[in-house]
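Okay, handing you the structure first.
One chain of protein is taken out of this complex; the other chains stay put.
When the chains are written out, they are named A and B in that same order, and each has its own residue count from 1.
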Amino acid sequence: MESSSAPSAMPGVPPVLRGILPVLLVLPVLALFAWSMEQSPFATYLLSIMGVNVILAVSLNIVNGMTGQFSIGHAGFMAVGAYVAGVLGLALKEIAISGLPVAMSDQIFLFVALLAGGVVAAACGFLVGLPSLRLRGDYLAIVTLGFGEIIRVVVQNTEAFGRSLGLSGIPQTAGLGMVGFWVFLVVLVARRIAGSSHGRSLWAIREDEVAAEAMGVDTTGYKVRSFVISAFFAGVAGGLFAHFVPIINPGSFTFVKSMEIVVMVVLGGLGSTTGAIVAAVFLTLLPEMLRSAFTSMGAEGSLAQKVDQIRMPVYGLLLVALMLLRPQGLFGMREIWEVLPRWLPRRRKGIQ
Amino acid sequence: MAQLLQHLINGLASGTIYALVALGYTMVYGVLKLINFAHGDVMMVGVYMGYATAFALGRQAQKSFLGVVVIFLVAMAGCALLGFLIERFAYRPLREKPRLTALITAIGISFALSYGFQLDIGFLPGAAPRAFPEVITPSEWLVIGDRDVVVWNWQVMSLLIAVGLMVGLQWLVFKTRFGRAMRAVSYDHRVAALMGIPTDRVIAVTFMIGSALAAGAGLLYAIKDTSVSPLMGLYVGLKAFVAAVIGGIGHVPGAVVGALLLGLVEEFVVGYAASTWRDAVAFGILIVVLLVKPGGLFGRVAAEKV
Partner (left out) sequence: MRRFVPMLLATLAMMVAGCEKKTQPASTDTDTSKQAAQGQGGTAPATPPAATPTSPPAAADTILLGVATALTGGQATFGISTRNGIELAIKEANEAGGVKGKKLTTRVYDTQGKPEEAAQAVTRLINQDKVVMILGDVASSNSLAMAEKAQAAGVPMITPSSTNPAVTEKGDFIFRVCFIDPFQGFVMAKFARENLKANNVAVLQDNKSAYSIGLTDVFTRKFTEMGGKITAVESYSQGDTDYRAQLTAIKKTQPEAIYVPGYYSEVGVIARQARELGLKVPLLGGDGWDSEKLYELGGSAIQGSYFSNHYSPDNPDPRIQKFVSDYKAAYGGVPDALAALAYDAAKVAVEALKNAPDTSGPALKAAIAQTKNFPGVAGAVTLDDKRNAVKPAVVLKVGDGKSDYVTTVTP
């Protein structure tokens, strides 16, 4: 477990800056990246969707992977974040901060909206988590599922959220820079948790909850905390989603979406942050790759469409096959840098 | 007052059908400690089998008493087989693995079935809803006042069939040797195996019975609501599962009580409040019940011994 980058090993950097240094370093990199992608709208869109999926997968991994709980309603928190951030974004659409270039003021408002969405989602996570985390694992699953459904019904009945048509007109200000920043942040948080003593308690709860409780770990408290953190990032992901998709409606936040995120986490390996990232990237790109593959084979409409149509049942069968053949997913509980060396052919150095 | 009575009757009628499905859930959970998400979709497959049978029988035969019995038997047998296959090849290999693994497998099968049946290839029916043939011509069985309260023949029928199946199940579980084996396996399957009980066989048969009950419930739905579609299993399965949890999952009579409660609540919400809140209220009730009684209404929160 001693694989996380400890900030203590940073000579030459004043202690005040050590925690925030990674964030500062990554900002210009992201800005450069976003600017270079500007020319290709499709790449920008696809990468944005991928970024959102990564945030969702990594945040769900904190609960399902590290803490070993059964949460299958993640799309519900995403929806809360999306609608709260969306409504706020709509309200702030016409306003700009004087004295700043419009683009920058847009990003600031976006950031505020995202935080609002995340915080409200986190509050919902607390409300849902506190009662149900006292219960046995299977019950949490059904409660989180029910929560997602309740959110859907609330939205469908509220005019302010656009009901079934959806909420449109939200300023499309979420660029790759902002998405990339939050991806970076969630990965940082997840890795820091995994490598800390807080994280060790979570692993303990995952492995054997009764033993952990006996060792003095406040299991309910830790479970609720990881649930709230995960819900916060899901809300942020939803907010980002609302700011680059032209219109959001309840159809994007169904149980099926929750399951897609669960698949990503399971495929990557429950508890592995890099696994979640790799799986999210792969599963986001897979339909597009299949589309490319089939259209390039010349078999025009029908075969590519059939593939689009078979996508969901194949997904289901894939899940079953995965569970039967390799239930630990790609990386199990470990991260990519722990697993990779073992997969690559080794050069033997001298006498082992 | 008459409206209250009508809603009461409707709620009980739909509740009994939920109960049939909930029983399957609770039985499987009892022996396997697994939430079989695919249960609702197995029900859907059963309905389509019944649909095909009804068509094979032809218009006249399908309305006769014998025809209806045949349709039910074929669908239930077919579902039993499907349940057996799913258990044998998807769940049995995972029996010693953590429960999340089996849960995800169940969800995978659910997706494969419900989306697979939406395809238009081969024998798969396609996404469009179809009308289940009218095997029971609806007629009023009991009318009170000037059609203030009406009890339909199919409501009575479904009540009788559901109650009959439930009584049969109770007898099976509590009065037969096999039932005792089932209860033993649900209590502790390792010790039961040590006692010489063929756990694999018991679990397989439990699955088959649960699936057959689901098929029966599905057909009752199809007769009641006419419309059958590949997505019909998802929500019914979910609601039935909620009912089973409300009653205390693993507890057979609890599942029935939970289902009746759910059917009544849904009916009253739609009748007296807005129908669009029905799903939210159903899940809300679940959360409230779990808050107050964490094991469900009848469940025992078993202390885990280590």
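In the analysis below, a contact is a pair of C-beta atoms (placed from the backbone, for glycine too) under 8 Å apart; a residue touches a chain by one contact, two chains touch by 3 or more.
Worth saying up front: this structure is predicted, and the values here are computed from it rather than measured.
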{"item": "Among B:Tyr115, B:Phe241 or B:Phe283, the residue in touch with the chain that has been omitted", "value": "B:Tyr115"}
{"item": "Absent chain, residues of chain A that touch it", "value": "36-37, 39-43, 45-46, 49, 156-157, 163-166, 168, 241, 245-249, 251-252, 278, 281-282, 285-286, 288-289, 291-293, 295-296, 298, 300-301, 304-305, 308-309, 311-312, 326, 330, 339-340, 342-343"}
{"item": "For chain B, residues in touch with the removed chain", "value": "3, 6-7, 10, 14, 115, 118, 127-131, 134, 138, 147, 150, 152, 221, 224-227, 229, 231-232, 235, 267, 270-271, 274-276, 279"}
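Please note the rule applied: only the chains that are shown with their structure count from here on.
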{"item": "Gap in Å, rounded to a whole number, between the CA centres of chain B and chain A", "value": "34"}
{"item": "Chain A-facing residues of chain B, complex", "value": "35, 90, 93-94, 97, 99-105, 107-113, 115-116, 118-119, 238, 241-242, 245, 249, 274, 276-277, 279-280, 283-284, 286-287, 290-291, 294, 301, 304, 306"}
{"item": "Complex interface listing, chain A residues touching chain B", "value": "64, 68, 70, 72, 131-132, 134-139, 141-143, 145-147, 149-150, 152-154, 156-157, 210-211, 256, 259, 262-263, 266, 270, 309-310, 312-313, 315-320, 322-324, 327"}
